[in-house]
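As structure tokens, the structure follows; a few thoughts come after it.
One protein chain is absent from this view; the other protein chains keep their places.
After this line comes chain A, so read on.
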Amino acid sequence: ASGSVTGPTQKNIQSRNWYLQDSQWISFKDEEIVSTTFSLSTDG
């Protein structure tokens, strides 16, 4: 996969999140960050 291919119609339009408040961040568990192996332009 050549990294910089930006398809004309990307179906996953995403943006940065707002930062958490400190109190939310203090109790955030990094395990909640789900594995995100979705198919960009990779095979599969």
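Criterion: contacts are C-beta pairs under 8 Å (C-beta built on N, C-alpha and C of every residue); 3 or more make two chains touch, one makes a residue touch a chain; residues count from 1.
Just so we're on the same page, contacts and distances are computed from a predicted model.
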item	value
Undisplayed chain, where the name is taken from the UniProt record, one of "Ribonucleases P/MRP subunit Pop8-like domain-containing protein", "Trafficking protein particle complex subunit", "Polynucleotide 5'-hydroxyl-kinase GRC3" or "Vacuolar protein-sorting-associated protein 25"	"Polynucleotide 5'-hydroxyl-kinase GRC3"
Absent-chain interface as seen on chain A, which is shown	1-4, 6, 10, 12-23, 25-31, 33, 35-38, 40
